[in-house]
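Just dropping this structure here.
Yeah, one chain of the complex is gone here, protein chain that is, but the others are all in their spots.
Entry: chain A
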Amino acid sequence: MASIEFKKVTKSFGDSTVIEDLDLMIEDGKFTVLVGPSGCGKTTLLRMIAGLDPQTSGAVLIDGKDVSHTAPGQRGVALVFQNYAIYPTMSVRENIEFGLKNNKVSKEERKELVESISATVGLSDYLDRKPSTLSGGQRQRVALARAMVKKPAVFLMDEPLSNLDAKLRVHMRIELIELHKKLGSTFVYVTHDQVEAMSMADTIVLMNKGEIQQEASPDTIYREPNNLFTAQFVGVPPMNTAPLGKDGASFGFRPESAALTRSATDAWFQYKGVIMTREMLGSETIYHVKGDRYTFMIKCYEDLFAVDEPVYVGVPADKLFFFGADEKRIAKNAPGYQAYLDWLRRQVDE
């Protein structure tokens, strides 16, 4: 069990600074998901925790202790690599055992641990196989087992499910959540898939270009995005946003907050457009509505409209978000909020 803390951490590769003055607290025993677009520095952050690519300046603390000068093997962390990094020359058993052997765990204890862990991840029948004879999913289990067997205080995972097919991914997601419950150790999980982030996390840390955009529970991130980036990153499809035409501010609403109607209603924000495309996803349908000024994605649970049909998009006042020129969200009780709300209503009336 351990918390992880970043204090004014900067990381540069040569002259390019990837992360600058980052402060972050990852709580003990929580399932924290690092999410963000490709190249935003997630892997870099994870590798700093593991000690594989130490920070350029600042300090990383594990369990309150500065580990800047602690070797990766001594930090009590285990890392599941994105490409698994299984030792190809060793059998599955040797792969799982290697860390234990290096930590001078006795032979009987080792045997017991390997058996129990391999049973947990369903590898018992494969212990004497070479990794090259395993499927992608099985290799991933080897990587997981190798990390689990060390009983690490911190469990780091770098997109461990990205190479799996959709079905196995959903299955492994559930297994990981259960694993976290069972082990109770600190999990830091990297992904660029926000569905994965939403479904697994206690806390989501959303990053962009080396900066933390928001650090909150999935619920908060979804309902109260801090800024335009978060709003546009989270959700499938993400939030509709458009310039408000005043002070450089923008407004936005979730695709499922809007209602589509054939005739005008008295919704606070009303916009007339034509359905451009229709994506039927089973339980829901996503319409792409285009008007003179805006295009919106609208999610409906009933499939009532056809392509090329003229429709009204209606959004109630309490489902509207506003973002200032600095891209920060304007809170409902902030002074400018009501003015923007009124402005939006007047805009569309014309």
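Definition applied: a contact is a pair of C-beta atoms (placed from the backbone, for glycine too) under 8 Å apart; a residue touches a chain by one contact, two chains touch by 3 or more; residues count from 1.
To be clear about the criterion, contacts and distances are computed from a predicted model.
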Remark   = Matching the hidden chain's UniProt record against "Manganese catalase", "Xanthine dehydrogenase family protein subunit M", "Carbohydrate ABC transporter permease" or "protein-glutamate methylesterase" returns "Carbohydrate ABC transporter permease"
Note = Missing-chain contact among A:Thr17, A:Ser57, A:Asn83 or A:Thr295 belongs to A:Asn83
Query = Out of A:Ala71, A:Ala166 or A:Met280, which touches the unshown chain?
reply = A:Ala71
Ask   = Just one of A:Ser106, A:Ser132 or A:Asn333 touches the chain that is missing; which is it?
value = A:Ser132
Key: Touch with the omitted chain, as defined above, among A:Thr17, A:Ser57, A:Asn102 or A:Thr133   = A:Asn102
Task = Since one chain isn't shown, list which residues of chain A touch it in the complete complex.
result = 50-52, 71-74, 77-79, 81, 83, 85-90, 98-99, 102-103, 132, 146, 150
